[in-house]
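Omission of a single protein chain aside, the complex is shown with its protein chains in their original locations.
Moving on to subunit A:
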Amino acid sequence: MSTTTVERPEHSDQQSRGAPRRVGPLRTLKHGLTLAGRSVLKIRKSPEGLLDVTLQPILFLAMFVYLLGGAIAGDTGAYLQQTLPGVMAMNMVFGSLGTGMQLNNDITKGVFDRFRSLPVARSAPLIGAVLGDVVRYAVSIAVLLIVATLMGFRIETDVVSAAAAIVLVIAFALCVCWISVMLGMLVKSQQALPGVAMSFMFPLTMGSNVFAPTETMPGWLQAWVSVNPVSKLADTARGLMIGGPVAGPLSATLVWMVALVAVFFPLALWAYRSRV
């Protein structure tokens, strides 16, 4: 970019060299980050939009710990230690619904058409929405940890391991959210999304070892629970936050993350292309 005074320097330059057919990956990322900035701006404006990822997990945690914790683990304190890492994991799956809702809203309201009429990469709005949600997830985890600490939760390992657990959980969120993105593109109206999304969220979240030990379940359920990515993630987070095996569940989690992205990122992109 040699010109400095022109508003959009890429014009004059590219015109003389023959315009590019595509937007390169670096500029795609730049556009994506700009659009992620938009998501963050919206969170700052209406923090109540975060209730789904802050209040809901707290309610789940409080309900299970105080209502059932005594029955399941014999002691609410011990149950809280076991459950919190799992609730963090579960919350990422529920939280991804917001990503799909926001994208669906942007498409139906025509905001995406505006972006797409600009010389930005086609995938930039998707990338922006997903990156912006990192902030949502981080806030959600912070709130959950604070509340859990007030309830008596203590990290039994060390800060670095606990931080690694948080990073892993957010990274998992970035992989699983493509299911919601895909559904958000496929459903016609925003109202229809939660119902459709529950059909994958419920087996993932509730059909896991987050709230109860796998051994207590019937065999057919154990078969699913023991391979469920949320179980694997919960196991890893437990290992990193309160101690226990990490390597095994971590590798299973990573395999799941790669698989989720490999399957649902292309599907989401396909749904997006055919929608807009």
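Methods note: a residue touches a chain if its C-beta (ideal position, glycine included) is under 8 Å from a C-beta of that chain, and two chains touch if they have at least 3 such contacts; residues count from 1.
Definition applied: contacts and distances are computed from a predicted model.
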Omitted chain, identified by the protein name its UniProt record gives, among "D-ala-D-ala transporter subunit membrane component of ABC superfamily", "Oleandomycin transport system ATP-binding protein", "ATPase AAA" or "Stressosome protein RsbS": "Oleandomycin transport system ATP-binding protein"
Residue touching the undisplayed chain, where the options are A:L51, A:L118, A:V159 or A:A247: A:L118
Subunit A residues touching the omitted chain (full complex): 7-11, 14, 19-23, 27, 30-31, 34-35, 37-38, 41-42, 45-46, 106, 109-111, 113-120, 124, 188, 275-276
